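With one protein chain withheld, the remaining protein chains of the complex are depicted in position.
Let's turn to chain A:
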Amino acid sequence: MHHANHFYGHAHVLARYCGLGDGHPPRINGYIQHGWNIGDGLAPGHPYAEFTPSLLWSEQTRRRAWSVGRRNVVTIGAPFAYLLDLRADDPPEPQRQGTIWYPFHGWEGQHVKGDHKELIARIRAAEPGPVTVCLYWHEYGMRRVRRLYENAGFRVICHGYRGHWWKDTDPLFLDKQLTELRRHARVASNRLTSAIFYGIAAGCEPAVYGDPMILADEDPTFGGTARIRRQWPELHGEQVDLATAVEIARAELGTDHRCTPAELRELLGWANLQEDDVDD
């Protein structure tokens, strides 16, 4: 299994949904799309073995992946959508309040160019209630960046480490994220990212505003932030139409394409597991 399948504990969530318990998930026969993506669903530069299944979130991504030459592409919905199903019966939060704000992050190999102070001023001006800033673990570990947000009076959190090469994956990453999202009334970011869609699906009002903070070595293949703003203008702004946002999030997370456990076991290659494949 490709190690990216473990990012954010995606494989763990899917294994739980498939009834395989909380242990180490068995190998997945394919690549799970590990984040909202305006390309073919795989990360740029992803080592790709021909005809290996791409297990994608949305129908639109599937079409796009096919158009750029990917085959064996199938829409299964986002792992987060499966988590929502697993935790559909959670007791509701007594009162949602404030905004959870996700400053756009690169991954550890990338460096964000932008002015955090300017962004903080924008957040202060736009957000009516208390603000929780969720930093990517990489930035959370940068004392200077973290302090900037803390000194602005924001609560600063991190959902955990997404993991790398099967190491230090936090299997409860998405769980923590869902719990936090459900505590807040709004979800916001300076870029349209997975977190915004997760937030909408978890019942938050979304907002996308502020300097999108260009990555130093951003891959322009699929059009970058400019294209995102062109294609999804409805989701940009300090206030967006919630019904439209919910509809788009539903499509982008492939919520309607969520498989049943038996169906998913077949698509992930988990239908004929040996006893040894599932360990603790």
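To be clear about the criterion, a contact is a pair of C-beta atoms (placed from the backbone, for glycine too) under 8 Å apart; a residue touches a chain by one contact, two chains touch by 3 or more; residues count from 1.
The definition used in the following text is that contacts and distances are computed from a predicted model.
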item	value
Options "Class I SAM-dependent methyltransferase", "Sugar ABC transporter permease", "FAD-binding protein" or "Glycine dehydrogenase (decarboxylating)": UniProt name of the undisplayed chain	"Class I SAM-dependent methyltransferase"
Sole contact to the chain not displayed, among A:Arg62, A:His116 or A:His138	A:Arg62
Missing-partner contacts on chain A, residue numbers	29-30, 47, 49-53, 59, 62, 71-75, 165, 256-257, 259-267, 269, 271-272
